[in-house]
Structures are given as C-alpha cells and as structure tokens.
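Below you'll find the structure, written out as structure tokens, and then a few comments.
Left out: one protein chain. Kept in place: all the others.
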Amino acid sequence: MDALGDFLRVYQTTIGVIGINALLALSVWITLYAGQLTLGNAAFMAVGAYASALLGMRLGVPLPLGLALGALLSAALALPLGLAVFRLRGVYLAIATIGFGEVVRVVLLTLPFTGKALGLNGIPPITELWHIYLSLVVVAYVLWRVQGSTVGRAWAAIREDEVAAASQGIAIRRYKLAAFIAGAAIAAWAGGLSAHLNFSIEPGDFGFTRAVQILVFAVVGSTPSVAGPIFGATLLTALPEILRPLKEYRDIFAGLILMGVIIYLPRGLVTLIELRKTRRLQEIGAADVA
Amino acid sequence: MLLECERISRRFGGVHAVADVDLAVAPGQVFGLIGPNGAGKTTLVNLISGHLRVDSGAIRFAGADVTRLAPHELSVRGVARTFQGVRLFKGLSALENVLVGRHARMRSDVLRRLWPRGAPDRLDRERAGLLLERVGLTRPYALAGGLAYGDQRRLEIARALASEPRLLILDEPAAGMNLAESTRLRDLMRALVAEGLTIVLIEHDVRLVMDTCERVAVLNFGRKIAEGPPAEIQASRAVREAYLGTEDVA
Partner (left out) sequence: MAEQLYNAIFVGSIYALFAVGFALVFSVLDILNLAHPVVFMLGAFVALFFMSTFGAPAALAAVMAFAVTGVFGIFLDRVAFAPLRRRGAPPLSAMISSLGFAIVVIRLMELRYGPDLTSYPTGSLPQTEVQIGDARLDLLRLLVIGLAILLMAGLTYLVRATQLGRDIRALAENPRAARLLGVDVDRAIAATFFISSGLGGVAGALLGFAYNAIYPQMGTPYELKAFTVMVVGGMGSLPGAVLGAYILGIGEIAALVFLPADLAELRDALAFGLLFLVLVIRPRGLLGHPIADRA
C-alpha cells in the first residue's frame, strides 16, 4: 500500500494529466460520434481554462462554480459557431474549426486581462486528482448511457448517413449542435481543471498542435465505444513517460507508434482488446452490443 | 388528395431537372412514376421529401403546405421514403436501423437511460422486431452493411414503415430483385395498401408497375408527358417514344 502511495505521489501530475486528456478525448469523441470532425476543442479548453482561472484569481470564485461558468461560456460560444458551420462536412468543417481555434488563440494574445503572451501565472493549484477522476467517471457514464438512447442512435445515424437520417425524422441541425456544444462544454471543464493543476497557462498551450493531439487521442483509441478515447488518451499521455529512457528519440518512437496504430489497427487501439470479444459476438450474429 | 404537387420546378445550373410537374395522389392509392433514366424521377422525390428545395411551385400533404419543410419535418407528418440504391446505416444492426426509423414516433429516453437500470422502451423494440419479421428478415442483430442486397432493400422498407407513415415513397425497390422477390414485394405492397397506406412507386420493372399501380405518371426530361391507368400508359405512343432504345418496354 505504501508503494501505491509513493507511486501516486511521484506520478501525481502525470495521472492528473491523463485524466484531463481523457476528458478532452471524450469531448472530441462525442462530436466524432455524431459525424463531425472538430479541431476547435483546444480553443474551448482555453476558454474554460482562462475563465475559471480569472474568475478564481480575480473574483475568488470557488472551483466548481468557476468550472461551470467556463463550461457555460464555451457552450455559448459553441452555439453560434455550430450554427455557422453545421452545413460543412469532413475536411471543410475541420478547417473551419481550426480557423476558429486560431482566432481564439490570437484573441487571448491581444486581450488586456488575459496576460497576453505571458499568460496567467500563479493560478492556485487547487485541483485534486479526485476532482478530475470524478468528472471523468460522470462524463464517461453519461456518454455511455446516452450512446444507447434515442439521442445516441440519432447521432450514429447522422454519422452513418446524414441524408437518410433526415428522412427518419431526425432534426439534423439540432442533434449536430447538441453534440458540438456538449463537446465544447466538456473541453472547457477539462480546461478549467487543467488550469488549476498547472499553476500557469498561456495561449500557446491551446493551439493547433493541442487540437490535433486531442483528436489523435480520440481516434487512436477507437470510435465506436466510450472506452476507446479514454484508453487512447491514457496510452498516448503515458507514452512519453514510458519512453523516457529513450530520451531524445522519444518523439520518433511516438510518431512511429502513431503511424503503426493508424495503419494497422483500423478501429483503434481498443481493437486489441475487443478483437476477441467482437469476433465471438459476430459469430452469433450480434452486433448490437451495449 | 393526400399528396399534391403543383407546377414544381427545379433547375441545376442550366438544366431543368424537373419542370412544371403536376401530381395528385389520392389516399389509399398506389401511384406509379416511371420514365427513362435521368427523367427526373428521383429529383422529384427529393423535392417532395424535402431534401431539395423547389425553385417554384407548391407541394401539399394532407391539405397542408409542405413546400419549404425540412426532411425530418415531413417524416413527422407521415411521409416516408426509401432511396435509390439503398441508404442504410451500415454500421448499425438491422434492429437499430428500424429503431432509428421509428425516431419520429419515439419519445426521447435520454433521462430515463441515465439511471443504471433504465431500459429502452420495450414496446418500440417489439414493434421494430415485428416489422423485421414482416419484411422477412430473420437476424435482427446482424450488421446492416453485411446483409445481402435483397435483404438490405427489405430492411430499408422496414425502416421506412417504422415511422407509421401515411405516404410511402419507394424509389426503385425492385432493382436487382428476381421474380420471387419482386412478387413478394408486390404482395407486401398490396397488404400495406389494404391497411390504409398510400404508396408512390418509382420503378423500371414494368410488370410490377402494371400489377400494383392504379395510376401511373410518366416523366421525360423533367416533364410529365403522360398520366393515366397503367393499361393506357402501356398503349401510349408518346411513352413508347420516350423509352425508345430501352429494353424495359414490355
């Protein structure tokens, strides 16, 4: 038990980051599940981070409230954005969200009260591991249950064939928007937790690179199941730690592993575990799992 | 009249895909829509189902103007359709496809699902299962993408029926079917009409059209060139000329 305590202490930050990355991966996953490829969640993460940090530091707002307000603000931003881009598909949507992300990053660099390029320092480090993991459990549970509901099915239908889905009575715009806003809110919540974990934030933390990283977590894990993005985030966050002995060759292996997974494991990393289970289920003709 | 189209037109660039088409479908009727490839039949269906916007003209369903409605709104009002070439949700099971079809009639169960034991509505699942049986599909959990083509077509019909529509538009449902399958389709259509459904059938299979339709309209180059009972259409010279070169004319 002592060993566990020691382990937690040493790797506390990493474990915290894994949890936050898992939340971020889920935020992208939910929009992917509804068929939308978004690279804007790093920007929503930034909104949540800055909002809760500023509210906490300047106005003494307690953490849960700060997180909630950050999520609300993100949702409010996601609504007009979602409306503007809901007709875009695939690559065009991705690029539009990249553009949005860059605009947010630049706005953060220019606004007077955000500390501009230096960002915010001295954020009270009040995030506990249990905050992060409680959030993760709740979000994962809710998403998992929603997946099997009418809403989840509607999202899956939109993802599979939007034209056909519309004919089944699914209000495409409303459902796409819901997934988009949900993703933004989750990303903002994670951003708020992250700000109070790291003591300082700056606009460069939330750029294109971050957005792509989050997307990779979600995709590499797997798309059809909630466990996928969590697994992907865990592995890819832990990877640099695991590869630490390789020192400066770390990134090279990370890149090679990324390529390997995406080329040889079509449904993502979770395939490795689910492969046996799925095969057996398919034998008895059951594709309706969960 | 259940469905009325009044002088609808739609252009793509310089081409009139549909030009000044009038249509009137009575309740309980099986109405056929035929014409050579590229005549505008599917475009017309897309206009009716809300997937495309009309340039001019009006569409009325059960007396109400539905010209500018989105596809999902038409579904809620009771218009269902299948697609030329089958558009199923390939990654979902057959049962799930039908459940999605039922979306317009289901209440959202999200909140109920949030409780650990909250189960999806058993009644809806039973209804979906019955529909699958009715069209002759025996494996509800099979992936839609893995089904044989004939099964996929029937699944699409089951999905369309799941919303308990008043009007069902079938876009070339018999394409690729053999005699036995198209006979079964004909029987299914007759049974559905006996239950009060109205059907608009787009088809190239002349025998099926003759067997099932009370009234047939013929499109060519986006215009309606003939309309009447099947026998009259079959005898019409204008129709024969439109089809010249095709082996479909009996």
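Read from first to last, the chains carry the letters A and B; within each, the first residue is number 1.
In the analysis below, contacts are C-beta pairs under 8 Å (C-beta built on N, C-alpha and C of every residue); 3 or more make two chains touch, one makes a residue touch a chain.
These figures come from a predicted structure and were not determined experimentally.
Contact with the chain not shown here comes from a single listed residue; of A:25, A:54 or A:98, that residue is A:98. From the set A:57, A:72, A:212 or A:235, the residue in touch with the chain omitted from the display is A:212, counting the whole complex.
Even with one chain removed from view, chain A keeps its contact list with that chain: residues 37, 84-85, 87-92, 94-96, 98-100, 102-103, 106-107, 109-110, 162-163, 208, 212, 215-216, 219-220, 248-249, 251-252, 254-259, 262-263, 266.
Rule of thumb we're sticking to: only the chains that are shown with their structure count from here on.
With each centre defined as the average position of its C-alpha atoms, the distance from chain A to chain B rounds to 40 Å.
The touching residues of chain B, when paired with chain A in their complex, are 49-51, 70-72, 74-76, 80-81, 83, 87-93, 95-96, 99-110, 112-114, 118, 120, 139-143, 159-160, 163.
Residue ranges on chain A touching chain B, taken from their complex, read 142, 145-146, 148-151, 153-154, 156-157, 159-161, 163-172, 224, 282, 285-288.
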